[in-house]
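One protein chain omitted, others in place.
Per-chain numbering from 1; labels A and B assigned in written order.
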Amino acid sequence: MTSTEKHHDHAQDHVAHLREQHLMLDPLPRGQMNDMVMESMHTTSWKFWVVFGILSVIVAVFLFGAWGYMIANGLGVAGVNRPSYWGIFLVNTVFWIGISHAGTFISAILRVFKAEFRRPFTRAAELMTTFGLVQAGFSIFMHMGRVWLSYWLMPIPNQRGLWPNFHSPLSWDLLAITTYLLSSTMYLFLPLIPDLAMARDRTPDGTWQKTFYRVLALGFRGTEGEWTHLRNAMNIFAFAIIPVMFSVHTIVSWDFAAATRPGWNSTIFGPYFVVGALHSGMGAVAMVLAVVQSRMKHMKYFIRGEHFEALGMLMLLVSMAWAYFFFNDYMVQWYGGDKWTQQLLHFHEGGPLGWMWFAMLVFNVVIPWATLWNKKWRSNPWLLFGVGLLINVGMWFERYIIIPISLTINRMPFTWRMYTPGVEVFLGIGTVAFFILLYMGASRLIPLIPVWEVQEGQMAHSLKTYGRETVVTVSELE
Amino acid sequence: MTDNFSRRDFLKLASVGAATTAILTGCGPASRYVTREPYTKMPEYTYNGQSTYYATTCRECAAGCGLVVRTMQGRAIKVEGNKNHPVNLGKTCVRGQATLHGLYNPDRVQDPAKQAKRGSRDFSSMDWDAATAVVADALKNTDPAGVAFLMGMAPDHLFDLVSDLAKAIGAPAPIRFGALGMFEARATLGKAVESLFGQAAMPFFDMGKSDLVFSFGANFLETWLSPVAFTRGFANMRRGGGHGRGTLVHFEPRMSQTASKADLWIPITPGTEGLVALAIGRIAAEARGGSLPTAFADVDVEAIAKASGVSAEKLDELGKLFASANAALAIPGGAALAHSNGLETAEAVLALNALVGGLGRAGGVFLAPLAPMQTEFSRPANMAEMADFVEKLKSGKVKTLFIHGVNPVFELPKSLGFEDALKSVQTVISFATFPDETAMQADYVFPDHHGLESWGYQRVAAGSSQSALSGAQPVVSPYYNTRATADVLLAAAASAGGVLAQALPFKDEVEFIQSKIVALVSESDGYFNAPEINTFTAYFQQYGGWWKTVDELSTPSGDALGKTIKVGEAKFAGEGEFYFHPFVSPVLGEAGANKPWLQEIPDPTTTAMWSSWVEIHPKTAEELGVDNDDVVRIVSEAGTVEAVVYKYPAIRLDTIAMPFGQGHTAYGRYAEGRGSNPADLFGEQVNGAGDLAFAGMRIKVEKTGKKYPLSRLESRMGVYGEALGEEH
Partner (left out) sequence: MTTELKIPEFSANFAESGQQGKWGMAIDMDICTGCQACVAACAMENNVPFVGEADSGYGRSMHWIRTERFWEGEFPEIKMTPYQPMLCQQCGHAPCEPVCPAFATVHSQSEALNLQVYNRCVGTRYCANNCPYQVRSFNWRDFERPEPLPNQFNPDVTVRRRGVMEKCTFCIQRIHRAEDQAKSEGREIADGEFTTACAQACPADAIVFGRIDDPESAVSKLARGSRGFHMLEELGTLPSVTYLKAG
């Protein structure tokens, strides 16, 4: 073999390696790819339906059944008490809003910054935003004593001339979450249109799915004008939704930061909460992707190690940011020297649930830092799944520490009391089940992979050989 | 006057001038027949939102506080104090406030009934005619010597009526008893006053004008004698009219609510209160100079310091403090007197007052005036008399026993065997308003009205410097098919005929009451004057009673210091390693357990609710290996009870305390099966005055391994630092 041949082989190996590594460099014919996506939606094993059935029962009993029971009997069936008036309800609310942040972050911010690795999983992340917000909505409405009057919180003109109190962070909360839910749903929908059109064209006539896709695709045919409008709309939304995303969790943090409670009135809560939300959200995206990749047909083509690797890097970055904010928050509170806050800080780490405080730090900082620095490790879907799970547990603990545990200690030691969760545990499990259920349902109905976006990326990427070197080039499409 | 009046007319008469809230209303004698009418048939003068106020007397304990009850459309809404009443001057205690939860208690006895078998709770309702016939039959056909009446502690009109009735048929005089009297050691107080001052009387402690109070076990802020009056006195003492802020020193093995308000709490060895009083007396006498009075002559201060656990220096300090005060006052009471040496302790403490010239001096000790229509000091039965009575029941000499206003099965020491003794009585008739333990052991329950539905009067025995007769009238018409016991007895007497009908020729309760209070019409120095009985009765009801406008306190006479007071060593029954210190629950009293809101009122010192507990010092608990919420078994010579541990930091290490008031086995849903009753532990040992020496007990504490979460208002984390994760 000549050296040229050798080199040629070598170069071919390199190209093959690049193709294997990078989805963008591994194009398939468009028709085939479309079929793969359609097939991934339609290939459903019996196991799917068993899980689906079990989750449906859990949702019916734990979420709606238990909620109905609680509405009928009052919040006494939950574990909330004086002084822990909020308990797990608000923990779950903040948790789900946190989860929902990742979707926007990945699809909007990465789109704006043209991070190419985002392409195959923007939709999977965006779905989490919408479904997570649904759970957050459930959690916050559940905690209301008279949820049947919750419309009073909406600024609806009424004969009494009564408006909600715009001084209350809760009013802003409601508006922010509603805005976020609406805008993220639209932002989920816009990039979905071409894929819905694709699905429409590949669904036999006379099925209800055909009608479903036809209606939702809004008659998209793929003309140049349609694409231009769609791109413009998506661009506007991508930019507009980023401040909404940051504002939502900042406003959620005001629920706490604006209050007079020791441990709550901390000025850094805004960014701290946003970073915490991204932390848990990234973890959740990693978990979802690992499951989707292993369970759905053809997904190993679309989702590859490079994506997990990139996600892992993001997670490590966010974990570091979180650690900084945690440290900052702790330091400032400790240095403030207020005796009740001191007492609370002692209680966090030394109280009966001190293990939770340590577990939070281990799960949120130690484990991500110890594992994600390694490129090989962080390319492993199941390792990332595990780390993502632990981060989510850790972030849930963080909210548990901020809400029920911090509520235990106040300025009236006569009223301090531990909180023992009641029916809200089932309600929490119900929201998790409902989230998964919605996700599973969506995975059967809408393409989880934004095919057009992948194809667009693949068109833009190409391998060019300059002299002996093969390099990746990306052309500007938009 | 004999016409039946509807409630409408009744209220019309009653509410003259009721437009402003401060007006008290009463009613003429004609309006005694009240019928309840539905909301739809509202009296025409009743405006929506307009209340009617009725003055009456609180029946939650025997203190006789005056109440004004706010009613609205025939419902009692709120209890307020009667501002003119000499006992409470418009104030009420926690039990008085909750009396409405007795009135509208869901577990009242609703009809007269016969019980198939005692204790079976198988009641069959009967009508009042049949009930009256049963009573008449019992009065007529029982040998008078075989009729016995056991009544509540309050010296009220019913007691007068029953006394007259007993006298007429030649039956033994009715007996008054109440657990509060037992815990207060009333008989001991009376006896001590008699032996020191030569005259049996209730002492009156003028706390409000005193500047230094030494209280030896008297829980005067809780349930003792007349707590509302004493609380007022205490507040005035603290405000310090003239002398500056008064000081309270309290001697008790456990920090009670009263002790918690003391400037100095002395956790004294149980049974040495009298000795300490003597030591203080001696030191004070020395400090004052002059010759040492006989009473304190042979007092060995060093020995007393050793026995009582109060150091000689402390005694010295206390003695000098007592001697130097402008108006020092020493009060004996409660558990301090419930020892074998209790009578002598009471004498020693009372003698302290004599030493500092406190007899008949403002801020000192007086003799309480006799109530109107009272000729001599009378007191409820002491434990010795109750023991005799139980013996009499056991002997089978009593054929018919009438019980009203007391719950002896619950309140008497179990060891006395009252429940057992009832078996030897042919017929037991209870007039209980509530289905209490004693009613469950009766053959018949003929429910009396609740106190707020009743007529009556009650003599004020303590708490008032004026001679006072507290008046009661129904503030609402009876809610259930109950009937005034007085009316039942009068009707029975009438139908029995003979001497009975002659002795009690009254048509009804109100006529009987009038026949008694008519004696006051001619009195000139009363709160109001009336030319004749009908007007007098109207005023009597309107103002909530009759009392003199001037103090009638008398100065104790006799040479209290001239006699040697020999306080012996207290004897303790039982073998255990701990002293036992029972106390009346300040919230529940003796009969509050069936009122749900009282159950949820936190105990002042422990903040415990809805159950009973035993107070153990944390160090002792650690030694015993028990913790909060552990159930322990308390074993005395006479019995055992189980209760939850409350680690109480302000109790002697060798003493275990437990509240009285819970542990009912009947008495309605809110009381039954809740907590335990320390009376089950009491023996029969009495002091020199015949009062039960309930504190003269040693007990054992055993672990049971059970747990029971005690409901508390306080935070164990915040108050005791439990589970806070840091050193305090």
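In this section, contacts are C-beta pairs under 8 Å (C-beta built on N, C-alpha and C of every residue); 3 or more make two chains touch, one makes a residue touch a chain.
Values in this document were obtained by computation on a predicted structure and should not be read as measured data.
Peer 1: Looking at B:227, B:319, B:380 or B:696, which residue reaches the missing chain?
Peer 2: From the options B:227, B:319, B:380 or B:696, the contact with the absent chain belongs to B:227.
Peer 1: Who touches the missing chain here, B:126, B:200 or B:235?
Peer 2: In the full complex, the listed residue that touches the missing chain is B:235.
Peer 1: Among B:172, B:602 or B:639, exactly one should touch the missing chain; which is it?
Peer 2: Counting the whole complex, the residue in contact with the absent chain is B:602.
Peer 1: By the contact criterion defined above, which parts of chain A meet the unshown chain? Give residue numbers in ascending order.
Peer 2: 73-77, 80-86, 143-147, 149-150, 152-153, 157, 161-171, 174, 255, 258-261, 407, 410-415, 417, 420
Peer 1: Counting contacts across the full complex, list the positions on chain B that touch the omitted chain.
Peer 2: 20-21, 49, 72-73, 75-81, 88, 90-98, 100-101, 103-106, 221-222, 227-228, 231-232, 234-235, 238-239, 245, 255, 257-258, 260-261, 263, 265, 267, 479, 586-587, 596-602, 604-605, 607, 609-611, 617, 619, 649-653, 674, 709-714, 719-720
Here is the rule we go by: only the chains that are shown with their structure count from here on.
Peer 1: Which whole number of Å gives the spacing of the CA centres of chain A and chain B?
Peer 2: 68
Peer 1: Can you name the residues of chain A that touch chain B in the complex?
Peer 2: 343, 346-347, 349-352, 354, 408, 412-418
Peer 1: Under the stated contact criterion, what part of chain B meets chain A in this complex?
Peer 2: Spelled out, the residues of chain B in touch with chain A are 713-715, 717-719, 723-726.
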